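Right, one structure below, let's go through it.
A single protein chain has been removed from this complex, and every other one stays in its place.
Moving on to subunit A:
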Amino acid sequence: MLQVLTRRMLLKTAAVGAAAAAFSRRTAAQASPKVVVVGGGFGGATCARELKQKGLAVTLVEANAVYTACPFSNAVLAGLRPIEAQQLKLDAVEKGGIDIIQKKATGVDPQSRRIALEDGSSLDYDRLVLSPGVDIRFNALRGYDEAAATVMPHAWKAGEQTTLLRRQLEAMDDGGTFVMAAPANPFRCPPGPYERASLVAHYLKTHKPRSKLLILDAKDSFSKQRLFQAAWQDLYPGMIEWVSLSSGGKVIEVDAKAKTLVTDFGRHKGDVVNVIPPQRAGEIAQVAGVADRTGWCPIDPVTFESRLQPNIHVIGDASIAGGMPKSAFSANAQGKVCAAAVASLLRGEAPAEPKLINTCYSLVAPDYGISVAGVYTPRNGLLADVEGAGGTSPVNAPPSFRAQEAIYAEAWFQTITREVYG
């Protein structure tokens, strides 16, 4: 499956490359249009590099010197990987000729096409690409504020939160209970909570085997559910309890002092409590007026241009990308499509109808991987699943197949981080 996808991607990249060559010849005599990208994650860094390759002048605004990647951060939580393996820098991106401004973007004026930075300076743009990722919606879940997050970490933005939750797990006694609140859709990384539960179970099984795991879910179904649940039965029998929405699993309030999650029908105290709270598009998207009442950003599925503000494109987790999940793989694919569309629009040409691919690997154990893949194309104003393309790992597969997918997962991370940051 992986090889098929890779060939498709190569074909797409080749076509885009040909268009880029035409662009640089034609614009050589004109003033170079300015493109500003905000956010140096998988989406933003990819898009900046692609824009640069197309001969455009690109400025990348990113407040942090080090980007801590979310994919594979559940392995850090389980002690299978150092946090340093998640930390990426924009040095190579900068060396490629992209102007990097290490400041926080604080404002956007769509009329004058200007963004404001934290130090009072500003940047003009012809086209702006926002790739701000997600923000935690503190207080959307009663009792879950910044202070509560230091007691019950979300660990849904990788970094200190990840290592905090890791330390709590390490400090937990054998026989303790790890309780997780999983959010309603949409949220970053749909299979993430269940991969996390799996890897935490792996850690507990190998270090604290009398411990239990309770997942309180605001949903009745989740990504790769059959695969996860079959694997839990095989690898961690009796250890993981999943309480669905219709079984009263929706957490409506947290009591940080009592380390307790409150549902409509009960209270659940944990020794370690992980709250994956409701999320929304990163702050700059809210400030720019590209997020709607849902907190996410409606976009044109061909160009990723905002439906609410002209000349601003939104990619990655912040966008409402129809069937595409909020993943690093999606953000990377969207970064490429958006860059091609921006280049076309600046040339006054019609952007090509894109096809986008996503693959999400999840580890259920260090040597047990499962995946879901999808292909997406614009339909009725949204990115829709191409029927018959993609799919999930087979339900019945030998351990060697699962081990192979775990290797693919690691290879995917190496490949994408090299492509985007290497």
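Operating definition for what follows: a contact is a pair of C-beta atoms (placed from the backbone, for glycine too) under 8 Å apart; a residue touches a chain by one contact, two chains touch by 3 or more; residues count from 1.
Just so it is clear, contacts and distances are computed from a predicted model.
Among the names given as "Secreted protein", "tRNA-specific 2-thiouridylase MnmA", "Thiosulfate oxidation carrier complex protein SoxZ" or "Sugar ABC transporter substrate-binding protein", UniProt records the absent chain under the name "Thiosulfate oxidation carrier complex protein SoxZ".
The omitted chain makes contact with just one of the residues A:S112, A:N139, A:S246 or A:T294: A:S246.
Across the interface with the omitted chain, subunit A contributes residues 220, 245-248, 264-266.
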